[in-house]
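Below is one structure. I have some questions about it.
Removed: one protein chain of the complex. Kept in place: all other protein chains.
Naming follows writing order (A, B and C), and every chain is counted from residue 1.
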Amino acid sequence: MAETLPEQVLHTRNREPVTFLEAIAEALWEEMERDPDVFLLGEDIGEYGGAFKVTRGFLEAFGGNRVLDTPIAEGGFTGAAAGAAHMGLRPVVEMQFMDFISPAYDVLTNYIATSAYRGAGNLPLVIRGPVGGGNRGGPFHSQNVEMAFFHTPGLKIVYPSTAYDAKGLLKAAIRDDHPVIFEEHKGLYRAPHLRELLPEEDYVVPLGKARTAREGTDVTVVTYGLMVHRTLEAAARLQEEEGISLEVVDLRTLLPLDEDHIVESVRRTGKLLVVHEDTRTGGLAGEVAMRVNERAFEWLDGPILRVTAMDAPVPYAGVLEDAFLPSVEDVVEAAKYLARY
Amino acid sequence: MAETLPEQVLHTRNREPVTFLEAIAEALWEEMERDPDVFLLGEDIGEYGGAFKVTRGFLEAFGGNRVLDTPIAEGGFTGAAAGAAHMGLRPVVEMQFMDFISPAYDVLTNYIATSAYRGAGNLPLVIRGPVGGGNRGGPFHSQNVEMAFFHTPGLKIVYPSTAYDAKGLLKAAIRDDHPVIFEEHKGLYRAPHLRELLPEEDYVVPLGKARTAREGTDVTVVTYGLMVHRTLEAAARLQEEEGISLEVVDLRTLLPLDEDHIVESVRRTGKLLVVHEDTRTGGLAGEVAMRVNERAFEWLDGPILRVTAMDAPVPYAGVLEDAFLPSVEDVVEAAKYLARY
Amino acid sequence: MELLRELQRARALEDLLTRVVGDRAPRHGGPRRISPAVPAARALHRADDGSGDVFSLRVGSPSAALTMGVDPRVVLRQALGRASAPSMGRDPGGFPTDLRIGLLAPVELPGTLVEVMAGIALSFRLRGESRVALLVDDMAGSASGDWHEGLNFAAVREVPMVLVVDHAHRGPMDAPAEQMLQRARAYGFGSHQVDGTDPRAVERVVWNAVESARSGAGLQVVDVAAPSTDPLQWLVQNLLAADALSEDAVAGFREAADAEMRAALDEVDAEPDPDPGQALAGWGRRGSAIGAPAPTPITP
Partner (left out) sequence: MELLRELQRARALEDLLTRVVGDRAPRHGGPRRISPAVPAARALHRADDGSGDVFSLRVGSPSAALTMGVDPRVVLRQALGRASAPSMGRDPGGFPTDLRIGLLAPVELPGTLVEVMAGIALSFRLRGESRVALLVDDMAGSASGDWHEGLNFAAVREVPMVLVVDHAHRGPMDAPAEQMLQRARAYGFGSHQVDGTDPRAVERVVWNAVESARSGAGLQVVDVAAPSTDPLQWLVQNLLAADALSEDAVAGFREAADAEMRAALDEVDAEPDPDPGQALAGWGRRGSAIGAPAPTPITP
């Protein structure tokens, strides 16, 4: 094991607050220390330390049998991860950008997601990587990928919004016996306001459980990822300027969806707004709307609305990307409309 | 051109009723006759005539430059189709089973769907093939694929339920300047009760327009594909046994969704049930529910409900597949519940 | 002799599967396809405690798995979708995954198994285990991108894997058979070649490849030329001609194998269909779910 730990996994040990990115690095590090079956693979994650430097220093510490660089062939190395998982290893695959999960769509949905169902054994593996817009990355470095997989029984999807959750959920994902897709929003990685002091001791955040990010009484807003913070901003503004009280539900795990948590909140507020950064048609809001119709229709005092991106690939030019992504203003406007409905 | 036409494209010329499968064969044949830029490619579609014999005799009639057998490499030949479409050809790709579209997910969603948006030109191409369960085909020969693509801006998705629509929609899809995914339910291919006499003259059914398959007053049922027929069965039973009147909306095109048609119907009946054979979570019902919430909430006199398959890969054993697929009984029960709500 | 017995058992099960489930059976390539899978499996280190080599195939006879030690009833349960099948009737599978005896179930996805087997071989390498992963495939699969990505990964990582390429059944869009060995060499793999007619030769050549892989030589490709006649018949004729076996003994093998498979079928036939409530438990609910017990009542 390493004599000198890489800087990005030291903070909690030193009782310093960590960024979202550091929380992820710590989770990987600690799980690799805890369980010799955990190993990493991905493009340029070894010597180079990963495109976002999440795994800087890991190769030196854990060696080439635990940190594997791969060719540019996402389908191939995801399939190989499945093979290793068959044998009881616990691979954690990094997609350099989650956009590049597409070539692995076939093996993920047809092979990996169906393995337990086919009686071929559980496949404990995690696919993690950066998602999301706002970085002027254009159509191929900005995608949210949840809806490519949300429809596939047998997969789990996690999308944290805080450093605490990122660390605890990633640990839970690695320990889970089923395949988990883990989305990390680039806009959260180094956001200074997300720095927080994490527990010194080992902890997990259970998969499948939403959390109430803010309690409120007038409108329930169901959201996840970076949009949790946009929504909290909107909530603060609405409270101050209009006296409107938003309850903000952070889904944390998208699949399985924490239906009970959502339904419980909507039954109290009678209003539901779903906010996602992802594009509109076929987005997650639809499933939330169906679940709430099935279990809380009588409590609804207004239409279920959504705030989302446009139905387009993520545009490259700054002005276009800004016009494309949902904003705090959008949330304010929709929530106000619902509160007054 | 051919001296002797293959049997499956002769019926309308001979003023005989055609099956769903023959309607598709006729559409392909007539479009190939009409436009020399239309050509077919896929696995075993040439000499062998295709797994379901849709293109039997086409190779002999149109020659090897219009009917191309391909290696087993769906990504590769779909990408090649895109290249041909760049040059003004109009490829129609057959997936032997639509389940095998997965390896082409990357090129379809990232390259083909974004081409017009990127300013790289329109890509007029059609991907067609058999979908759906009920044939004891197990997890890899029974899938519905709409939700893999429904979330991708830039694609169109068509899913016909009658011979008339299949022919007219496929012609419209081939003439469309954008990529279209065209799903053909295996359970409809040779269903005797779907035989119908088609117009002798050329016709298209426009993309993006739903149709009212049955008029009614109590509950709107939005559905598509094979489930249109299950729903019509349920409607007849409910009318006869309970005096309940279902309006059945056949979407025909799933993307773009004919929101206006749905909203207009729901505003009349005040009740909405969505029925799809596809699995439940993340299914099409969600988007329909959101659109109706956005535009017809005040008219709703009951929750939006759905009847769907279970959240699993399609099971192999007959008893399991029957337990997995939505039934007429399910539609009856849900519609009755809504009518009485 | 043991080889003949195993070919005979595989053939008997194959015939049964063809009769009972026919086209709907897990994909199989006709009688000749039991070779090279059976002799290839024989070339492996087989164990029943999860410590042996791992075998899978994409084409060929699932009955070849008998050589790895699978019970024929288990193959039949899968094919017939019985409650007692490892997949509980959810998937036909060919043969089930049972890693204690070194079996990974086939899937109808050309190429994917190459990636997955490369990952299994990778695990041997990472853990320093002296084990090998062997896959039987054919030329058609080599068109798929997954095939290429899997092999390229295996090559770059130098994992102990053997790919046996069966040329018995060519498709019109298959690349020329002779390209397989050229490709193997171009990827830097070890390459081996054998005529598929003689199953003993296949076993010998595959054994060499397996031991090369085991000793650290990285991925090995064995190119099995299409047999000129049914390898099982060939072996019988050969053994008879060499007086190594009597006609009676041959008939005895066949009858024993047929009887074993018939008995297995009778037993499995009588077993119950799966119960949806059990087999699909945890996989969501069908229909409107109105009747389903909701955690809280549906009206306020």
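Here is the rule we go by: a residue touches a chain if its C-beta (ideal position, glycine included) is under 8 Å from a C-beta of that chain, and two chains touch if they have at least 3 such contacts.
Being a predicted model, the structure only gives us computed values, none of them experimental.
Engineer: Any idea which chains on screen the missing one touches?
Structural biologist: In the entire complex, chains touched by the missing one are A, B, C.
Engineer: Return the single residue from B:Val54, B:Ala82, B:Met95 or B:Val126 that touches the missing chain.
Structural biologist: Counting the whole complex, the residue in contact with the absent chain is B:Ala82.
Engineer: Among B:Tyr48, B:Trp299 or B:Tyr341, which one touches the chain that has been omitted from the display?
Structural biologist: Spelled out, the listed residue whose C-beta touches the missing chain is B:Trp299.
Engineer: In the complete assembly, which of C:Asp146, C:Asp198 or C:Asp223 touches the absent chain?
Structural biologist: C:Asp146
Engineer: Looking beyond the chains shown, say which of A:Leu10, A:Ala191, A:Val204 or A:Ala312 touches the absent one.
Structural biologist: Checking each option in A:Leu10, A:Ala191, A:Val204 or A:Ala312, the one touching the absent chain turns out to be A:Ala312.
Engineer: Mind listing the chain B residues that contact the chain we can't see here?
Structural biologist: 39, 65-66, 68, 70-71, 73, 75-89, 91, 103, 106-107, 110-111, 114, 117-121, 153, 260, 263-264, 267, 294-295, 298-299
Engineer: Which parts of chain A face the unshown chain closely enough to count as touching?
Structural biologist: 43-44, 46-47, 69-73, 75-76, 103, 136, 138-141, 273, 279-281, 305-313, 315-320, 322-327, 330, 333-334, 337
Engineer: Which residues does chain C use to touch the chain missing from this display?
Structural biologist: 111, 143-149, 152, 155-156, 173, 175-176, 179, 182-183, 185-188
Heads up, the rule we're going with is that only the chains that are shown with their structure count from here on.
Engineer: Report back the single chain whose CA centre is most distant from the CA centre of chain A.
Structural biologist: Between chain A and every other chain, the largest centroid distance is to C.
Engineer: Counting only Cα atoms for the centres, state how far chain A is from chain B in Å.
Structural biologist: Once rounded, the distance between the two centres reads 33 Å.
Engineer: Distance-wise, how many Å sit between the C-alpha centres of chain A and chain C, to the nearest whole number?
Structural biologist: 38
Engineer: Which positions in chain B are in touch with at least two other chains?
Structural biologist: Counting only residues that touch two or more other chains, chain B contributes 103, 139-140, 279, 281, 305-306, 311-313.
Engineer: In chain C, which residues are in touch with two or more of the other chains?
Structural biologist: 87, 90-91, 107, 109, 145-146, 283-284
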